[in-house]
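Complex shown without one protein chain; remaining protein chains in place.
Take a look at chain A:
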Amino acid sequence: MAKQYDVLFRLLLIGDSGVGKTCLLCRFTDNEFHSSHISTIGVDFKMKTIEVDGIKVRIQIWDTAGQERYQTITKQYYRRAQGIFLVYDISSERSYQHIMKWVSDVDEYAPEGVQKILIGNKADEEQKRQVGREQGQQLAKEYGMDFYETSACTNLNIKESFTRLTELVLQAHRKELDGVRTRASNEMALAELEEDESKPEGPANSSKTCWC
């Protein structure tokens, strides 16, 4: 069976409880939205394959519980992540302020070179807004991250933000991917070379091949 994807990346969603991490994910993978809140226990898992720059990327997305008591469980997933969404709720100043704490967790537990992106979710709740768009942009700039205001409810910027993070991860790993490609082509060249070298040996060699 042909492989359904070229590369596989692990992305992680983190942020305070109730900011809409699970809703973002459901909107992205299943195009569904449920307004009732049911808290994630431990870690949930979903996946989707998208195409970026002609490369089929399968993304595994780990949706973590925001509540503090689960954090020893959820931190175990940082280590293997290549991209991280830091999510806050634009109608909750508190969740925005906690981004600092989430960033320091990432610095401590995630591998170096992990790609991060800042998300201000619930952008549709304009009348309840407590965090300005500029504040989000400012914070993202401070940490050198990209920033999106999203709404899982109205499907605003969902696909864009997931694709963007995937692109960033892809860029960060481009060198490795190229390395893999180069190595693969080198091996092929080497094989060809060996084949060439073996030719002069003539019939003896070819009969040997037959025995194999």
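Rule of thumb we're sticking to: a contact is a pair of C-beta atoms (placed from the backbone, for glycine too) under 8 Å apart; a residue touches a chain by one contact, two chains touch by 3 or more; residues count from 1.
Note that contacts and distances are computed from a predicted model.
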Choices "TBC1 domain family member 22A", "DNA-directed RNA polymerase II subunit RPB3", "DNA repair protein RAD51 homolog 3" or "Ribosome associated DnaJ chaperone Zuotin" - which one is the UniProt name of the chain not shown: "TBC1 domain family member 22A"
Touch residues of chain A, complete complex, unshown partner: 41-47, 60, 68-73, 76
